[in-house]
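Complex shown without one protein chain; remaining protein chains in place.
Up next is chain A:
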Amino acid sequence: MENIVIIGNGIAGVTAARHIRKLSDKKITIISAESEYFFSRTALMYVYMGHMKFEHTQPYENWFWKKNRIELLNAFVERVDHENKSLKLKSGTSVSYDKLIIATGSKPNKFGWPGQDLKGVQGLYSKQDLEQLEKNAPNQEVCKRAVIVGGGLIGIEMAEMLRSRKIPVTFLVRENSFWNGVLPKGESQLINEHILDHHIDLRLETNLEEIISDENGHAKAIRTDKGDIIECSVVGLTAGVSPNIDFLKDSGIELGRGVKVNRLLETNIKDIYAIGDCAEQHEGIGNRRPIEAVWYTGRMMGETLAQTLCGNPTEYKPGHWFNSAKFLDIEYQTYGWVFSERSKQDHEEHFHWRHAKENICLTIAIHKDTRQFLGINTFGIRMRHEIFDRWLTENKNIEFVIEHLKDANFDPEFFKAYEQEIVSQFNSTYNTNISVKKKSWKRIFSKA
């Protein structure tokens, strides 16, 4: 019986294990030092905010693993010895494997800031980070103010978490508008306003220079590149993540920023594979980045690799790009590619609509010359994944998309619909005369 060992019990490793079990009878072991059972990292914020208990973040009940004969090993892997096909654990023992899957995820970036290892300074990624935050910032008495460094998705989540306990938050963002490396300016602006509405002290174009220590080695303030000193009890470092692969140095496995893999998710060493956040494609697939630290890509790599390991070699071929997030109260979804002003190409043109009062807007990317629909971002409107996936596959043009916008709406029943408004703005912008079609179940369900 082939012995498969997976390092890391996140979404990538666990998905691979589940699918290998579905397809085969192989021996499966998952090693993790972070937690006993698989939990959803994306839900850690809700535990701190009191929406859930930690146990609610675990998608499978504890008996699941034994029933499916997936062995769980709570240990830290220190070294991979691929010549002997064995792993050396921190406890001193070793574990042998026939096939090894590296799915160790990410760790928060630290850019060598002075004071970055002081007490009270932390990232927000792991279960341990959550426990640390509960200690560092249980309430506004212990934590008088927190400074968050880095304007990405984790940064704004951390700000929301701390605000849920009424802790004053200062939010340092390097760019001149929140997440504008990814979002077009209209949307980025909407989020800037929303952050301020939530009484978060947003400081744009501001970098961290130094974290200042008190006499006990605890952070007591920070200094920005503008010379401001901000007193604080907690500093959140949320300037992105990078692959968690330090233990693989000198292992012989080819590394870049992550573990280098080909489209079959194989590393340079036979029988060793890497998936999830820690895997780095030799070249990005389509417009995707070589390293994709996204929940669903980890899952998809797990699904794909399980096929390969069970006798059906399958390349990792992610479909059309999509993603979603939530910025405080505003939900965000994206399908296809909508680039920010900073990174978009010449042929990409944007149609932007924003509601007069509510925090609702959308941006549609259009190919200037061919009128092809390239992608859509929505804020405060939910969209139907299946529909956009199909429209992208069929290379629909913008007029078609605008005309059938109602088919794509995924908001709950009775919600106010904005298609009329959007279409009339589109008509006046492009001098067209499109009228929006009624929603059709037939079209939604048609398998083209």
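Structural remarks
Please note the rule applied: a residue touches a chain if its C-beta (ideal position, glycine included) is under 8 Å from a C-beta of that chain, and two chains touch if they have at least 3 such contacts; residues count from 1.
Everything that follows uses one rule, which is that contacts and distances are computed from a predicted model.
The complex includes a chain that is not drawn, and of the options "4Fe-4S binding domain-containing protein", "Heme exporter protein C", "Formate dehydrogenase alpha subunit" or "Branched-chain amino acid transport system permease protein" the UniProt name matching it is "4Fe-4S binding domain-containing protein".
Annotation: of A:His82, A:Lys99, A:Arg299 or A:Arg354, A:Arg299 touches the absent chain (contact as defined above).
For the chain left out of this panel, the touching residue among A:Asn74, A:Ser324 or A:Asn397 is A:Ser324. Of A:Glu2, A:Glu71, A:Asp389 or A:Glu421, it is A:Asp389 that touches the chain left out of the display.
Contact between chain A and the absent chain runs through residues 11, 19, 22, 40, 42-43, 46, 49-53, 56-59, 61, 164, 197-198, 295-296, 299-300, 303-304, 307, 312, 314-320, 322, 324-326, 328-329, 331, 333, 382-386, 389, 393, 410-416, 441, 444-445.
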